[in-house]
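With one protein chain withheld, the remaining protein chains of the complex are depicted in position.
Labels for the chains are A, B and C, by order of writing; each one numbers its residues from 1.
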Amino acid sequence: MALTKKQKKLLYINLTRAMTLDRMMMRIIRAGRMTGFYHEGGVSLAPGVAIGSFLRKDDCLGPHYRAHGIAEMVSKGVDIPSYLAEHMGREDGCCKGRSSYHWSYPDDKMYGAGANLGMPYGLACGYSFAAKYKGTDQVALTAFGDGSFQEGRSYEGLSMASAWKLPAIFWCNNNGIAQHTELSNVYPIEDLSRVAAALGMPTMIVDGQDLFACGEAALKAIDHARKGKGPFFVEAKYLRAQEHNVGGLNTSGDVPRSQELMEKWKEERDPLKLATLQLLDEGILTQKEIEKIQKDAEDEADKIEEAADQSPKALPSIEELLAAVYAPDTVVENA
Amino acid sequence: MALTKKQKKLLYINLTRAMTLDRMMMRIIRAGRMTGFYHEGGVSLAPGVAIGSFLRKDDCLGPHYRAHGIAEMVSKGVDIPSYLAEHMGREDGCCKGRSSYHWSYPDDKMYGAGANLGMPYGLACGYSFAAKYKGTDQVALTAFGDGSFQEGRSYEGLSMASAWKLPAIFWCNNNGIAQHTELSNVYPIEDLSRVAAALGMPTMIVDGQDLFACGEAALKAIDHARKGKGPFFVEAKYLRAQEHNVGGLNTSGDVPRSQELMEKWKEERDPLKLATLQLLDEGILTQKEIEKIQKDAEDEADKIEEAADQSPKALPSIEELLAAVYAPDTVVENA
Amino acid sequence: MSEVRELTFSEAINEAYIEEMQCDENVFLFGECIRAGTFPHTAGLLKKFGEKRVLDSPIAEANMAGFALGAAQEGLRPVVDFMYAGFSYYAATEIFLNTASYYHVHGSQHPVPIVYVGTCGVGRRVGYEHATPVYGTAIHHPGLKVCMPSTPYDAKGLMKAAIRDNNPVFFLWHTTMVAQKGPVPEEEYIVPLGLADVKREGTDVTILTLGLQVHNALAVAETLQDEISVEVVDARSVEPFDLETLLKSVEKTTRLVIVDEDIERAGFAAEISALMMEQGYDLLDAPVKRVCHPNFPSPGGYMDAYTMPTPERIEDAVREVCR
Partner (left out) sequence: MSEVRELTFSEAINEAYIEEMQCDENVFLFGECIRAGTFPHTAGLLKKFGEKRVLDSPIAEANMAGFALGAAQEGLRPVVDFMYAGFSYYAATEIFLNTASYYHVHGSQHPVPIVYVGTCGVGRRVGYEHATPVYGTAIHHPGLKVCMPSTPYDAKGLMKAAIRDNNPVFFLWHTTMVAQKGPVPEEEYIVPLGLADVKREGTDVTILTLGLQVHNALAVAETLQDEISVEVVDARSVEPFDLETLLKSVEKTTRLVIVDEDIERAGFAAEISALMMEQGYDLLDAPVKRVCHPNFPSPGGYMDAYTMPTPERIEDAVREVCR
């Protein structure tokens, strides 16, 4: 599905915002002002932007953990100050600062992050089943990496979604590495989408550094699922051009990919650089407009940081925490 | 790989024995003389016989749970009286009568049964890895059903075996049903071997009611793995022509497959009947020889029953059981 | 007044399903072989509610639990049947960590109503995988509610409460009691989670127990009636646990035996004993005693007759604390 100019512009703005916010997150964690950890997005954010930009607000979305969903969220229109505040352990965090990095936005149909790789598949089946059960045309999208895909839960979720023709989109961000383990060391094939295809699902491979290719893939997958044709699998080949995470304990310095290679990737395969060239070339944006977009994004980030920073640290008492374990019998949803 | 006459005869004798012993097991559980449950083999035993007959004694083998491994065991030459005694909760059982149906024969490289579907895959990886680690040419074979294959553990095990080119054979007994759930209700494809193929494994589909076809497949798979070419996947399409199990609690009578259909299968697709016709036709066995084989098998079953029956009930005290939880520091293996 | 009718556990649960499914469209059943029915509690429901609301799950427990969490987040109220409760261990992360924690960790804002169902218990001689009663492990993971009925009456009432509850609830029932009968009134009722039930009053010693073991405790109480007056408290709900009722009972009897079919070490009985230490020390005239599954994996076989708490072992314990 070819993108309109407007769609390209939207993607471009969202990628600029996402990458700016990712840098903001990095600044904050490096300054020791985040309570948990953060997994840098870097040049890996094109898929998340594509997904977030084209889903409807009422479509369920489980982002890939990398960059903690920032690309998906900012593109879907989620409130970012409360997301940052959550990471900073503040009372105005979306989970009252009580979750570390476990943000959640039920109203935006993004029900939260968790640490366990392999969780997203069952959840996506649940979301898409619920849509079918209620008779709506909502779709559910879940994104995950090649490391996560090694968990048998991937196969279980794909099997169910395919068997029951659920409106689920499985979006695989395949960079061939999981933390410090190369995919080729522990997994037999390069294209993970082969598994989905074997399970009877339409699949597509896309360049995850190409923002507009990702956008087209997202549109196609969403359209397929929305029309009731069942699940769809997209495999985005993307790059991680930095360490696994910040705030982790990797002290060995024994990285499986060289610093030079990663620098080269940042130079040559940065999705924003590539998109900038293309949009200038196609005459969709001028250099001036681009600078404005960048400037706006930076202002946005500053405002977000400022807002989050004003919120007090979340320090609920043990008694308060003990009283908050169970939902009361009658609950006002998303109160 | 075409079978020799001798091999055909061996398979035929072993199938006769296996089906006779399966009937013995059914007699005993129906008489209330077994302590746990039993899952009838019926007309489903050709794959197990093929596997057991052609593996070496030092090849690891994890049989499919149906018929509790009887076909594999009798064909591999395991001591059956202690197997029956185990099922009957007797002291002479292979696990001292302390395991219910969890038989095990470490000396025969059959390390035991367990109830959890999905366990065999990781185990097979462990066995075949150990062979490689030690530098032997042993292979490991694990058999399982389509129900078991729905567990994500199947995908995890297949992935590892294929990535690491382990000498593992995955033998799938696909009857399209798991307990009372039709495969087509919950799973997207009919041929499970497609998943293995997607993961880069050579695969083969075989008629699980055809004893000799199963034998040929077993030879081919074992040869492949033994030669260090990596794992192999066999899918035997086989039939379950009876209830899921005896001693279970299915009181609903609400079976998904009709009694008539199952009777028809027993009539037309019994692997022993089919093999008999073929061997008579090929002149490999005479009617008289066949009767002798049948008679010997029945004598064998009677002797086994008698032997098991003479063993006292296993009634170790709680103190004895408490003292048996941990292996001592220096253990005489398989003492 | 007409006599109260008798139903089996299965029939009682079946009725709870029907009533709750009729009054809330979002309730649906999803489980391993529930259509044709490994256990009879789901008999007839496919016909009554159709394929949409009565679904056989794939044999993939981890996905079952992940699916249920997703469906609940989206507003449905899944009842997830694991056939045997022990099979849910494949979903330990999903159930004990992620679902149990979901509400609390995410700021106590979005409830996830789910019922997990599974049979368990020693007695069918098939060993630990089918016997493991799960509740000891479950209560070590805050956020789950857990209950286990001893009668068809409680089974129906607790199941209705579980389905209406806004939290994940693990509903356990005993494999050997599936077809056991007991009185169940026609009128609608609920047995709230978190309320213990004094199944027999007594003055000398309290037995706290649940599930099948309530009947062993009652049998012992009967046997001993001319010697020792035994009060039998049925916990019914393991979490939330009704400590108040227990303390009130022990205040009267000053002695406590906990009968728990689960593995002894770090289980439910250990927790109650520790709670008595902390909150009931001054009430006690003798140390609390546990009668549990001894600390080895349930082997099955003929050993089932004596590895679970037996009337004999319970009686010994009662006599010991009354010495």
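The definition used in the following text is that a residue touches a chain if its C-beta (ideal position, glycine included) is under 8 Å from a C-beta of that chain, and two chains touch if they have at least 3 such contacts.
Treat the numbers as computed from the prediction; the structure is a model and nothing was measured.
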item	value
Selected residue (touches chain absent from view) among A:Gln179, A:Gln278 or A:Gln294	A:Gln179
Omitted-chain contact residue, chosen from B:Arg153, B:His180, B:Lys237 or B:Arg257	B:Arg153
Sole contact to the chain not displayed, among B:Cys95, B:Ala241, B:Met262 or B:Ile290	B:Cys95
Contacting the left-out chain in the complete assembly, out of A:Leu117, A:Ala241 or A:Met262	A:Leu117
Of B:Ala130, B:Val246 or B:Ile284, the one touching the omitted chain in the full complex	B:Ala130
Sites on chain B contacted by the missing partner chain, in the whole complex	60, 93-96, 98-99, 102, 104, 106, 109, 111-112, 114, 116, 118-119, 121-127, 129-131, 133-134, 140, 152-153, 156-157, 159-160, 163, 321, 324-331, 333-335
On chain C, residues whose C-beta touches the chain left out of the figure	62, 86, 89-90, 92-93, 96-98, 100-101, 104-105, 127-129, 132, 136-137, 139-143, 239, 262-263, 265-271, 273-274, 276-278, 281, 287-290, 295-297, 299
Where the missing chain touches chain A, by residue	35-37, 89, 97-102, 114-118, 147-148, 150-152, 178-181, 185-187, 248-252, 254-256, 313-316, 318, 321-322, 324-325
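Assume only the chains that are shown with their structure count from here on.
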item	value
Inter-centroid spacing, chain B versus chain A (mean Cα positions, whole Å)	45
Distance from chain C to chain B - Cα centre to Cα centre, in angstrom	36
Chain A and chain C: spacing of chain centres that average the CA atoms, whole Å	40
Multi-partner residues of chain B (at least 2 other chains)	150-152, 185-187
Multi-partner residues of chain C (each touching 2 or more other chains)	58, 60, 62-63
